[in-house]
Every structure is written in C-alpha cells, then in structure tokens.
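Right after this comes chain A.
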Amino acid sequence: MFFAALFQTLVGQVVTVELKNDLCIRGTLLSVDPYLNVRLADVVVTEPEAFPALLALRHSCTVRGSCVRYVHLPPDQVDVQLLQDATRQVASAVKAARVRPVGE
Partner candidate 1 sequence: MRSAHVGASSSGDEASGQLLPLELVDVAIGSRVWVILKSAREFRGILRGFDEFVNLVLEDVTEYQFTESGTDTRQLPSMLLNGSNVCVLVPEGGASERTAA
Partner candidate 2 sequence: MQSAGSAAEGASTNGALTGGSILGEPSDLVRLCLDELVYVKLRGERELVGRLHGYDQHLNMVVGDAEETVMSTEVDEETFEQIVRTRKRKLPLVFVRGDTLILISPLFRQSGASR
C-alpha cells in the first residue's frame, strides 16, 4: 500500500522494471495497483538479444508485481526525506495497531 502510493507519485515518469527472470523493461509508468502490478507505456526491452520475442511489445505492458525484483527509480523525482518520514509514520502506526506482544 505504502509503496503503491510512492509509485503513484511517479506516474508519467520513465522507470526500469527488472524482473526476477532478469528481464529489464523500460517505460513510462502508467499505473500501479495495491499488489504493485505496474503498467508501462512505450516499453523498451533493454536486452532484446536475450528476449527477442518481446520486441513485439510496444504500446503498453503490464507486469505482475510478484515477478518484480527491482524498479529503478529516477532519483530526482523522489524526495527521500519525505519517504523516510512516511516510512517512520507507517512503521509506528503498524506497531500501534498490532496486538500487545507476548513475552514482555
């Protein structure tokens, strides 16, 4: 959820999605859902020699979130300070919501 919101702010930016099968796809981020499935436009397969059949892709491409290893983000488009603050907030909210831990 938290990272879905981050990706939401990057819609329209060019990102590179690296999959667990080593496939890399660069494209403009069109949308993202809570499972972190991502949809890219104007996709380019960065290693066409390894995956020539995917050259047929052009218009858009949807990648299943669970198959993603990395998403390379544009550094100038992400406020890392904001991201850290948000992470801290979410972490403490998650902790507060949890049932009282045992073993105390």
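Basis for inclusion: all candidates are chains of the complex that A comes from, given by their letters.
We adopt the following convention: a contact is a pair of C-beta atoms (placed from the backbone, for glycine too) under 8 Å apart; a residue touches a chain by one contact, two chains touch by 3 or more; residues count from 1.
The structure displayed is predicted, hence computed values, not measured ones.
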{"item": "Chain A: touching candidate in this complex (1 or 2)", "value": "2"}
{"item": "Footprint of candidate 2 on chain A - complex, ascending", "value": "1-3, 6-7, 20, 36, 65-66, 68-75, 78, 80, 83-84, 86-88, 90-91, 94-95, 98-104"}
